[in-house]
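Sharing a structure with you now.
A single protein chain has been omitted from the complex, and every remaining protein chain is retained in its original position.
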Amino acid sequence: MLMSGEEYRESLRGYSPTVFLDGAQINSVADEPRLAPGVAAVGVTYDFAKLERHQPVMVAEEQSSSAKVNRFLHINRSSRDLLNKLEAVRLVCQRVGCAQRYLSQDALNAIHQATYRIEAEAGGDLHQRFGAYLHRVQAEDLTLGVAMTDAKGDRSKRPHEQTNTNAYVHIRERRADGFVISGTKAIVTGAPYMHELLVMPGRNMVEADSEFAVCCAVPIDAKGLTIITRPAGRPGDDAAVFSGRYGQSTGVCVFEDVFVPWQNVFMAGEWQHAQFLTRAYACHHRHSCIGARAGFGDLLIGASLMMAEANGLDAAGGTHLRERMVELIKIVEGFFACGVASSTYGVPDASGCAEPERIFANVGKLLLSTQIYDMQRIAHDLSGGLIVALPGPDEDHNPQTAARLEELWQGKDDIPPERRRAVARFLGDITASDTAGWFSLISLHGGGSPAATSLEIYRSYPLEDKVALVESLLDRGLLDSEQSETETGDQPGRCCADGCQAPEEDKATP
Amino acid sequence: MLMSGEEYRESLRGYSPTVFLDGAQINSVADEPRLAPGVAAVGVTYDFAKLERHQPVMVAEEQSSSAKVNRFLHINRSSRDLLNKLEAVRLVCQRVGCAQRYLSQDALNAIHQATYRIEAEAGGDLHQRFGAYLHRVQAEDLTLGVAMTDAKGDRSKRPHEQTNTNAYVHIRERRADGFVISGTKAIVTGAPYMHELLVMPGRNMVEADSEFAVCCAVPIDAKGLTIITRPAGRPGDDAAVFSGRYGQSTGVCVFEDVFVPWQNVFMAGEWQHAQFLTRAYACHHRHSCIGARAGFGDLLIGASLMMAEANGLDAAGGTHLRERMVELIKIVEGFFACGVASSTYGVPDASGCAEPERIFANVGKLLLSTQIYDMQRIAHDLSGGLIVALPGPDEDHNPQTAARLEELWQGKDDIPPERRRAVARFLGDITASDTAGWFSLISLHGGGSPAATSLEIYRSYPLEDKVALVESLLDRGLLDSEQSETETGDQPGRCCADGCQAPEEDKATP
Amino acid sequence: MLMSGEEYRESLRGYSPTVFLDGAQINSVADEPRLAPGVAAVGVTYDFAKLERHQPVMVAEEQSSSAKVNRFLHINRSSRDLLNKLEAVRLVCQRVGCAQRYLSQDALNAIHQATYRIEAEAGGDLHQRFGAYLHRVQAEDLTLGVAMTDAKGDRSKRPHEQTNTNAYVHIRERRADGFVISGTKAIVTGAPYMHELLVMPGRNMVEADSEFAVCCAVPIDAKGLTIITRPAGRPGDDAAVFSGRYGQSTGVCVFEDVFVPWQNVFMAGEWQHAQFLTRAYACHHRHSCIGARAGFGDLLIGASLMMAEANGLDAAGGTHLRERMVELIKIVEGFFACGVASSTYGVPDASGCAEPERIFANVGKLLLSTQIYDMQRIAHDLSGGLIVALPGPDEDHNPQTAARLEELWQGKDDIPPERRRAVARFLGDITASDTAGWFSLISLHGGGSPAATSLEIYRSYPLEDKVALVESLLDRGLLDSEQSETETGDQPGRCCADGCQAPEEDKATP
Partner (left out) sequence: MLMSGEEYRESLRGYSPTVFLDGAQINSVADEPRLAPGVAAVGVTYDFAKLERHQPVMVAEEQSSSAKVNRFLHINRSSRDLLNKLEAVRLVCQRVGCAQRYLSQDALNAIHQATYRIEAEAGGDLHQRFGAYLHRVQAEDLTLGVAMTDAKGDRSKRPHEQTNTNAYVHIRERRADGFVISGTKAIVTGAPYMHELLVMPGRNMVEADSEFAVCCAVPIDAKGLTIITRPAGRPGDDAAVFSGRYGQSTGVCVFEDVFVPWQNVFMAGEWQHAQFLTRAYACHHRHSCIGARAGFGDLLIGASLMMAEANGLDAAGGTHLRERMVELIKIVEGFFACGVASSTYGVPDASGCAEPERIFANVGKLLLSTQIYDMQRIAHDLSGGLIVALPGPDEDHNPQTAARLEELWQGKDDIPPERRRAVARFLGDITASDTAGWFSLISLHGGGSPAATSLEIYRSYPLEDKVALVESLLDRGLLDSEQSETETGDQPGRCCADGCQAPEEDKATP
C-alpha cells in the first residue's frame, strides 16, 4: 500500500512522540508549523511514487516478496536498481532540496547485508528476523529515521572507556522478550516526523565495547525516548520562498531505558560486525547523497541562469556567463557521474544486496562535499549582490515605497520586475541564508567528514595492484614479450579480477 | 574633536532621516534595535581612536591642517599612511566583522584626487571647495555613506538612454545657490546611520550623459531623500552571538528633487572625469576590503582552532588540523599581503594623495572575493557539522532537556561544555547563517564584481613590457652582449620606470 | 585475422610512405629507432587482443558481420560496448602511456553515424560503401590515423575565404573513378606508422565551403602524400626508462593532388553534415581520452606510492601521504567515472551506433584536461625533488662515482637503492621531461581545447529544463498539489524523456 503525502502526514497522528522544540514540548507533529517544511519534503517521496510518470524510478519490486514498494524502502539487487535509486533521489531533491527519506533505504540495505553476514558466520535468525521487519515496513510504507551518530564524549576514547556511559547508546539489560537501551544519538535527520528510528552503531568496536554494538528499530513514540529538535527549514519567514515550504529538521534523540522487543533487534553485541554495518551504511548513504546534491544543483543551475538573464547577461553570447555555467554543470554532473559509475559497477553480494561500488561512491561524496562551496560561489557570481542587499517582502506592499522598489527590480526590459525579485529571493534563500549554511554543512559532513571519506577511499583502493603494475614494468626492463604478459597484474578500470570485463548485471539479476 | 562610540550614537539624534524598515517608517535610528548592530559596529571606529594603544593606526595627522583626525577621514599621503589605513581596517573588522566607516575614507581620497584633476585641467575651485568640506567633516568627526551604485535599469544602455531617467541619479535643475538631483542609488552601505551621503558616479560616461556626472554631499535627512533599509546583522536572534551585536545594513536611497548647495557639490557635469573618479574610488576601496576581510579571517582562524580543539583534535600533533589551519592562514595572509604590497608601492599623485598601487589592490580583492568560500569550507571542515545541527539557545534553560544537552556538548574533558557550545554558535553565526551569506556576497561583489576587478587588472597591467621582454630575448638570439642590455625593457617587480628601485616614500613625505 | 604486435610491425614493410624526420627522409618506418616507441605502443593493442585474459575487453563481435575484431576497429552497439571500449583503452594505456589506436575506432564510429545520416537524408550509397570499407579494415586488422586538424591559416576566416587554399584539405578535381585532394593536415597522431589515414573535416561549414567537406581513406603511401614527423617518445635516451620504450609521434601530412577512388570516399561536398561528423568524432574521442588518461593515472598512482615509500614515508600511517594519494585517486577515478557514466547513458542512434552520452564525455574530458597538471603536482609532492636533481644513467657504471651514488640512493633500509633509483627515473620520465610536457598538452588540447569542450557542454546541456523546473516552483508559489505535478518538467539525472528510467541497454542489443 503506497500512501500519498497527505496520508503520510495524517499517519503521523498515530504516534505521540515526546518532542521539544525551541524550549517547549509540542503537541502534534502533523500540525506543527515549524516542522511542516520537513513533513512536506518527505511527503513528496510519497506523492511522486503515486504519479505514473515517476513510477519507473520511484517504485520498485521487492524481490523477496514481489511487492511493489517505494524506492526508498527497497533492497537493491542490481546495478540498475542502484541507478534507479540514484535517479529517484535526484528527482525528489530537485523538488524539495533534501527529501530525507532515502536514509531509510540506505539503512535497510546495510542491515540486510550485515544481518546476512552475522547469520552466515554465527548462525541465529537475525537476517530472517530482519526480513520480516522489512516486509512490514514496506507494507505499511513507513519512513524510518537513522539514529547513528552518538554523542561521542571524548573522541580519543572508545565507547567502553567513556566516563559518561550515555555518550554511546548501549544495552542496559537483556530480557527474555527484548533488550533495554540507553544513551544519546546526537544528530538524527528528520527525527520528529519519522515513524520509527533505526538505531545503528556508528564506529568500529572491540570486544569490550560489545554492549555498544546495537542495531534495532524503535517506534518514534517509544517509552523513554525524548527528541529535542530544531525547526525544519525557515518556516514563517516570508523571504524563505523555498525553505519556508520545504526543509529538514534534526533531532537529538535521548534514550532512557527504552525497551525493544527481540523481533525489532538486529544486532545485540556482535561487536565484530559493527564496523561492517557502519561502512556498508556509509557506502549506501554516500551514493544517495550524490543524487541528493545533484538535485539541489539542478535548482542552482536553473536559478543562476534565470538571474543572470534577468540582470541582462546574454545566455547565447556571453563568454563570462557561459564559462560560469559550464563550471557549475561540470561540478554537478562531475560528481553525479561518480554516482552513476558506482551504480554501474555495483554488484550483489552474498546476501543478494547490491552495494554501490565503494571507490566511486566515496569519490563522488568527497567531490560534492567540498564543491558545494564552489557551487554557491558560482551562483553568486552570476546573480550579483542584490540577492542579499535589497529590501525584503514586508516592503513589497508598502504604498510609500513599492513603486520605487519596483523600478529598481526592473532590469532587462522584457523580464517583469516581480520575476527578477522572485528569482533573487529564491537564490538568496538557497545560497545565502541559514538554509545555505545548512546545505553546506550537511554536504561536507553528512554521511561522514571529508577525512572519513578519504580514509575509506584509501582503505578500499587497490593500491597494491597499481604498484604491481609499475613493478612489472620496471622489473622486466619494461614489457619484453607477450608471454610474460600472462603473469602481470593489469588493472583495466575499476574492475580487475577475472578478466576485466564490464560488469554483467543481468546474470546477477535474472 | 574625536567622538566616542556613544557620542556618535547620540549624534545621530541630531538628524531626522526618512527611513523605512520591514514595511514601516522608523522614528529614531539611534534607538532602533534592528539597526543597533550597525551603529555598534561603526561606534567601534570611534572608540578605538580614543584608545591610546590604537592611536598609532587609528588616528592620523591631516597634512593640510595638521589636525589629528580619525584614520577613516584622512587623506593618505604616503606608503606608510596606506599601510596604517590597511592595519586600521583589519583592526576594527577583527572586532566587529565589518566596520563600514572606511568607505568614508575611500570616497574622500578619490574625490580629493578627482577634484584636483578637474581643477588642474579646467580651472574652477572644486578642489578648494572639497578641501573646505573635508576639514569640516574631519572637525565634526562624521561618518559618510557612499551612494554610488545606481539602480541601472537596462544594463545594456547608457544613463541618458534609459527609459526611466531615475535609473541613475542626475541633475534636474541648476540654480544660483546649488543644484537639484533625482534618481535611485540601489545599495548604500549603512545608509540609515550615516551623517551624510557622498553621491558619486558609478561608471564611465559620454558627453550625452553629462547630467549624470554628479558628485556631492547630502545630509542624511535632506528633504526629498528616502531610505528603504534592512536590519543590520541579525538583531534579536539569540543564536546570533556575534551578528546580534554587530552588523551591517544597506539601504536603497531614493532622491526626489533633493537640493544641494554649491559648497557641497564636487562634480556637476564633468563627464570626462566620471570614470577617473569611479576607478580611483574602486582602488581605494578594494584596498580597504582586503583589510576588512583579513580581520574577518582572524575571527575564523581563532574560532576554527578553538572548535577543533574542543572536538578533541590535537593542535600540536594532528596533521589534518595543521594542514587545514595552514590553508586558512595561507588564504588570509595571502590576500592581506597584496594589501601590504599595494601600500608599499603606493605613491602620491599630483594632488598629493597616495593611491594604493592598482594591480596589487585588485589582485588582493580578486583573491578574497573568491576565497571567502574556501574560508567557510575550511572552517566547516574543522568545526564539524554540529554547529548547525544542535538545538538553539531556547533550549539552554529548559529543565527537561538542559542536562542531557550539556552532556552532549561535553567533548574533550578539560573544555567546559558551555565553551564548546559558545564557539559552535559563534562559528555557526559567522559561517553558516544569513550573516555568512552576506559576508560571501559582499566579498564577491562589494567594491566591484570579479569580472570588473579582472578587467581593471587587465587594463592596468604592463603587458606591453612583458611582451617587450620576450621579444628582446627572441630578437637577439637571446642576450648577446651587455651593451645591448641598455636598450631593453627589463621589468623588475611592479615598479619599472626610472631604474627599478624600491619606492622611496620618505622623499614624498618629508 | 588478429595480428600480433610483431606482425603489425612487419606489416608496415608493405608500405613505402614519404616520411621526413629531423630534416631527412627515412627509409623504413618498421626499422627506424626514433619511431620504434610509437610502433611498440600500437603493437600492444595487437598483442593484448591475442591474450586470452584480455579478450573480453580487447576483442568484440562486429554485429554486421559476426566477425571477431579488435576492439579498436569495432562499431559500438550498446552501453556495454562503450564500457568495454573505455576499459580497453585504460588497459592498454596503463601499459604504454598512450596506445593511439583507439583513434581508429573513434573515427570509424563517427563516420558510421555520419554516412548513415547522409544516406538517410539525401540517398546515395555512402553508408553502404563505408560498411564495405569497415569490413575490409577489420579483416586486415589495420591501424588508421585520423587526419582532421587542418593548418587553418587565419582562424578568423572560413575555409573558402583563406588566401592560401591549402590551409584546409579540399577537393581539387572530381573524376569518374574518384576525386583528387590537396591541402595540409597539421597534427596527425602516429602518422608514419599507420596503415591508412582517415581524412575528416574539422569544423562546421557553409555552402561556399563545400569543396572542403571531405572524408575519405588514404593509404599511408599514397602518391602525393608527404609526412613530416617527430620522434616518438624519447628513443635513445637512457634516462627515458619508459618513454624510450613507448611513445607517440605526430606528423604534418601534406596532400598534393592525392587521388582517392570512390570506394574510399565517405563525404565529398556534403557540407551540411561536416559539423555533425566533427562533433560525433569529438564525442567518441573524448570518451576514449578519459580511458587513456586513467591508464596514465594508474602509472602515476603506483609510482608515486612506491617513491614515497622508498623515501621513508609510511603508507599505513602518514596523513600527508594518505591525503595526497587520495587527491590523486580522486582526480583519476573522478574523471574516469564520467567515462563510465557516459557509457552507461550511451544509447544507439538510428544507425545502430551507440554514441557515448555527450555531457558526461565532455565533462570527463574537461576534468582531465586541466587536472593533468594537478596529477603532476601531487606526484612531485610525493616523490621529492631528487627525481630531477640526481646524476643520470651514464654515471651508474662510473667506477669513480658509482659507490658514493649508490649510498645516496639508499633511503629506507629495506628498499634496494637500484629500486629507488629506477622509480625515481620512471617518475622523472613521465612527469618532468619532454614526455611530461607532451602528456600535459595532449590532455589539454587533444580532442579539442577546454574552450571547445566547454562550448559543447553548454550547447548540449538541457538548460531549458532546469529553468522550467525553477519556474514551476516559483509560478505555483511552490508545489501546491500533486495534480499539478503532471504538468511540470522534472529532471531526474541526465535522462529525462519518457519516464526517467535508467537506460535499458539490453533492449537495444538483443
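We call the chains A, B and C, going by the order they appear; numbering starts again at 1 in every chain.
The criterion applied here is as follows: contacts are C-beta pairs under 8 Å (C-beta built on N, C-alpha and C of every residue); 3 or more make two chains touch, one makes a residue touch a chain.
Remember, it's a predicted structure, so these values are computed and weren't measured experimentally.
Trainee: Which of C:A67, C:A151, C:V180 or C:L463 touches the chain that is not shown?
Mentor: C:A151
Trainee: Given that one chain is not shown, which residue among C:E173, C:D257, C:D374 or C:E418 touches it?
Mentor: Looking across C:E173, C:D257, C:D374 or C:E418, the contact with the absent chain belongs to C:D374.
Trainee: For a quick check of understanding: of B:M3, B:L21, B:V57 or B:L73, which residue touches the chain that isn't displayed?
Mentor: Going through B:M3, B:L21, B:V57 or B:L73 one by one, B:V57 is the residue touching the chain not shown.
Trainee: Any idea which of B:V44, B:I187 or B:A354 touches the chain not displayed?
Mentor: B:V44
Trainee: Could you tell me which of C:A24, C:A176 or C:A350 touches the chain that is not displayed?
Mentor: In the full complex, the listed residue that touches the missing chain is C:A24.
Trainee: Which positions on subunit A touch the chain that was left off?
Mentor: Touch set of subunit A with respect to the missing chain: 318-320, 323.
Trainee: What residues on subunit B make contact with the chain left out of this view?
Mentor: Touch set of subunit B with respect to the missing chain: 4-5, 40, 44, 47-48, 50-51, 53-57, 80, 83-84, 86-88, 90-91, 94-96, 241-242, 245-246, 291, 294, 298-299, 301-303, 305-306, 315, 322-323, 325-326, 329-330, 333-338, 340-345, 359-360, 363-364, 366-367, 419, 422-423, 426, 454-455, 457-458, 461, 463, 466-471, 473-474, 478-479, 482, 485-486, 490-495, 499-502, 506.
Trainee: For subunit C, enumerate the residues touching the unshown chain of the complex.
Mentor: 20, 22-25, 151-156, 163-164, 166-167, 184, 186-187, 226, 228-230, 250, 252, 254, 311-312, 320, 370, 373-374, 376-377, 380-381, 384-392, 394-395, 397-398, 400-401, 404-405, 407-408, 410-413, 428, 431-434, 436-438, 440-442, 444-446, 449-451
Everything below uses one rule, namely that only the chains that are shown with their structure count from here on.
Trainee: Need the CA-centroid distance for the pair subunit A / subunit C, whole Å please.
Mentor: A distance of 37 Å separates the two centres.
Trainee: When you check subunit C against every other chain, which residues touch at least two of them?
Mentor: 323
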